[in-house]
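Data block below; observations after.
The other protein chains are all here in position, but one chain of the complex has been omitted.
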Amino acid sequence: MNASARGLASLTWTPAARTRALGLALIALSILIVVGPFIWVLANSFKSPIAILTGAWSFTPTLDNYVDVLSSKRSDFVHALATSFAVAAASTSFVVVIATLAAYSLHRFAWAQWAVRAMLVWTVAFHVIPIITMVGPWYVAFRALGLYDTRTALVLTHVVINLPVALWLMMSFFRAVPPEIEEAAMVDGCHSLAAFWYIVLPLVVPGLVATGVLAFIFSWNEFTIALNLTSQANATVPVVVSKFANDYEVQHGPMAAASILATLPALALMFFGQRFVVQGLTLGAVK
Amino acid sequence: MPTIRRFSATLVAAASLGWLIQSPALAADKPFADVGKQAPLTMLVPATPWLPAFTKMVEQYEAQTGNVVKLDVNPFGGVLDKARNDVHSGGGNYGALFLDTQWTIEMYEGGFVTPFADVDPAFVIPKEVLTYGDSGYWNAQKRWRTANGGKLMGFTVLGNVQMWYYRADVLKQAGLAPPKTWEDVLASCAKIGKPPATYGAVFRAERGNGIRYDWMQWMVERKGTVVKDPENGDFTVTLNSAANKASLDQFIELATKCGPPNPGSIGQGDVIQLMSTGKALQAQLVLAAWSNFEDPKKSAVVGKLEVVPLPKPAGGVAGGVIGNWNYTIEKGASAEQKKAAIAFAKWFLTYDAQYAYARSGGIPNRTDVLTSDLARDPAFRWMSAYAETMKSATQELGYAEGPQVEQILGLRLNQAMIGEMSSAKALNVAAQEIRDVFAKNGRKTAIGPSLPE
Partner (left out) sequence: MILRDLRDPRGGGIAGATFKYWSVAPAVLVLAALTVLPALALLRMSVSTITFADGREHWAFTPARNVAALASDPGLAATIVNTLLFVVVAVAIEMAAGLALALLVGSLTRGKGVMRTILIVPILVPPVAIGNMFKLMYNYDFGLFNQILVAVGLPAVSWLGSTSLALWSIVLVDVWHWVPFVFLILFAAVEALPVDVMEAAHVDGANRWQMLARIKLPLLKPAIIVALLFRAILAFKAFDEVYLLTGGGPGTSSELVSLHLYRVFFEQNQLGYGALLSVLTIVVVLSLLGAGRRFVVGAGAP
């Protein structure tokens, strides 16, 4: 930022400065494209339904949509936020730990090639299966186990649907760690578990964070399973939001308000959650 | 006139407000029906514009009887998803299932819902309750929904049908009477519509249920059919008839001449949006959308709309295609849940309950409520048109293959609308595809001579 400001001020358009300015302009443009529709949704959340329908630019802001979402008896939005958070946080923690351990083992140790390949192909194949064809068998199984309409059922299924992405991602990050680093640690007498924990893991922190963020988002927005395995008592945010769109009308105002209310806490959580995780892991490494 | 209307609307609002405030006290009043103490009842219900009205009735039922009712509210498709999950694995999560008319056949035929008489042999539907094309009866021998030899499986919680919405102020200013025929509509939309500022009339012609449901209305008005006599097992495809071609041609003509330039992608939400913003001046639309236009937060045309039965082609007959929600009792539910479901049904079908339901924003299913003093109240100015339409309204696609037939029609009619196929070709192709579906399922089927393309 500072460098480019200086570059602009001195008006010396060296090729490097030009590339840099172009880069910043591109970033600014992407922010505009990414955030634009979101701002538009934010604006809609303060409009009356008729102002939304006419696409009005000037409007009298109203909090009706938020009141509707937060006080509506049929949705119980705050409860849904709590459920979504609990399910997403738990399933993310589990899937990151499970996938990281498995990915490291498959990457590092002398597994037979067929075993590694079977694991990777199976996870991808499973990921391709449309969820609507899975929920039937899951419903029967969880009901038999007495887990229908529990957060446990959602956490377990969200772990398994996120496992393929998490496993593959973590393997790719472990692959990017130069083997010499690990070998050096082993030569120093470090046991494989210690090498993993003290040497390799700190090097893949950005990957861990990305994996965790993605798992959290996919769990947060998962709809089909959450709808089918729970009733009103354990409905998640996407299920509640979907009720604002029905056969005869889409309640755009409440839906916009609900989207904002669903997105901002998740955003804040991830922003601070990342820092917390990064700090924790980095501290562990420094020891 | 507007002053009077506003005044009476205020009166109604004040009256209903007073009634709401009083409602806790109603517990002490005489219940609409004495149904005794019942076990807690769970209902699987859809999130719809009439749900708030139904919820109010449930609250009133709880207050009057002390019985508990839990609602599991779901988005439209979610209701079917959850109903199937539950009934396919033995049932027991729900006492009452709300089923869209198209889903009833699957559930009746699969034996997943229970005849009311199996729970309470003495149960009778009051004679004032509309039958909605007998969607609540199942004749297992004929595989057909009919009271004739059929068992009572359900009743209608909300009976939807299409009406003709028009801007009373605009038509009056142009010196036009509400249209009686499609030819009237065509003439009027040329006169009042000023595209792109306003559209004379809009129709729903998007692919799928949209165009299928809207066009079938036109089909029945020319006595057209899709199959010859499904009730008696004759599935000879009659879709590609001259009458059906005429109605499709007229539907396409009006949709393209009166409406926006993209008729093939106009769905229910678009029609409501165009009407409530004042951009569309007339529309073919379901009655359940009515409440959208009378709420000042949602509509720029409050008090300006009227509804009448749909226009007909010159020389056509009156008709309507019903889309209703059916209250059914799950077969796998416990005996107490089933009993509780019957108890609620008895209460909900009383005159008093249906009257209160209408006042809360629901569409009542009793003829005596539709012709009560409410019908003379301007706030309920849709009632007499609705009662009129229901006299000739019917159920369509009442066979197991209904969803497949709907998808075939939904695509081919849409292709005719956007000009990818001629109307004759669309009907010929659809007729062939529908015949194949019936043949695969072992129905007695054939196909009439093709329309010249």
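Points worth noting:
Order of writing sets the chain letters: A and B. Residues in each chain are counted from 1.
Note that a residue touches a chain if its C-beta (ideal position, glycine included) is under 8 Å from a C-beta of that chain, and two chains touch if they have at least 3 such contacts.
Computed from a predicted structure; not experimentally measured.
The residue touching the chain not shown here, chosen from A:Leu70, A:Ala245 or A:Val277, is A:Ala245.
The chain not shown here is touched by just one of B:Arg207, B:Lys245, B:Lys312 or B:Lys339, and that residue is B:Arg207.
The hidden chain makes contact, of the residues B:Phe32, B:Tyr61, B:Phe112 or B:Phe203, with B:Phe112.
Contact between subunit B and the absent chain runs through residues 77, 80-81, 84, 87-88, 91, 106, 109-112, 196, 206-208, 260-267, 269-270, 273-274, 277, 279, 331-332, 403-404, 407, 411, 414-415, 417-418, 420, 433, 436, 440. Residues of subunit A that touch the chain left out of view are 1-3, 19, 23, 26-27, 30-31, 33-35, 37-38, 40-41, 44, 52-55, 97-99, 101-102, 104-106, 109, 111, 119, 121-130, 132-134, 136-138, 141, 156-157, 159-160, 163-165, 167-169, 171-173, 175-176, 178, 189-194, 196-198, 203-207, 209-210, 213-214, 217, 220-221, 223, 237-238, 241-242, 245, 250, 252, 255-256, 258-259, 262-263, 266-267, 270-271, 274-275.
Convention: only the chains that are shown with their structure count from here on.
One inter-chain figure worth recording: subunit A and subunit B are separated by 40 Å, centre to centre, where each centre is the mean of the chain's CA atoms.
By the touch criterion given at the top, residues 48-50, 53-54, 64, 73-74, 135-136, 139-140, 143, 148, 227-228, 231-232, 239, 242-250 of subunit A touch subunit B in their complex. Taken together, the subunit B residues at the contact with subunit A in this complex read 46-49, 51, 55, 70-76, 78, 81-82, 85, 88-89, 93, 268-269, 272-273, 276-277, 286, 288-289, 292, 296-300.
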